[in-house]
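In this view, the complex is presented without one of its protein chains, the others remaining in place.
After this line comes chain A, so read on.
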Amino acid sequence: MNRSMEAHNFLSKKGYRVQSFGTGDKVKLPGAAPDRPNVYEFGTPYDDIYQDLLQKDRELYTRNGLLHMLDRNRRIKPHPERFQSTTEQFNLILTCEERVYDQVIESLEGRDSQTTPVHVVNIEIQDNHEEATIGAFLMCELVSMMANSDDLDNDIDEMLQDFEAKCQRPILHCLLFY
């Protein structure tokens, strides 16, 4: 909701066709204490979450930036979406965390195996606001490199190696099929 939405925002402004998803069972947001997160169902509008948090502890959620984030998100799309539920096909799936990468692969593996290739790439980005912003830039750079390639399937190996050397973060990549 933070990193992916930041990237979604940034990439769509650059004119790419982007969608953003979560992979967990529920939408979880930090709460008043580490053991008491705010949990919502996918499909709960950002607006509702926003109102909910506003009412719960306006001061806390303003301070930790959640309200600001939700405000941004509700202007991008109405509600959080779950990757496993979408049937849409993509050319490229970017993840920001190895756990999510695994879940995406698991989800795609479970589908009816077809022939359309999709590249799944993971760039490690920590879940905080600053990293999310940096991450969005990195993703945008990677995406623009890929978009400029005439033959992505052929170039991606090299491209990722270059990119990895440049951004100094571990990259995971695999090729799956719809």
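Operating definition for what follows: a residue touches a chain if its C-beta (ideal position, glycine included) is under 8 Å from a C-beta of that chain, and two chains touch if they have at least 3 such contacts; residues count from 1.
Throughout what follows, contacts and distances are computed from a predicted model.
Note on the omitted subunit: UniProt lists it as "Symplekin", one of the names in "Fibronectin type-III domain-containing protein", "Syntaxin-42 isoform X2", "Symplekin" or "Mannose-1-phosphate guanyltransferase alpha-A".
Contact with the chain not shown here comes from a single listed residue; of A:48, A:97, A:131 or A:164, that residue is A:164. In the full complex, chain A touches the omitted chain through residues 98, 102, 105-106, 109, 112-117, 119, 151-158, 160-161, 164, 170-177.
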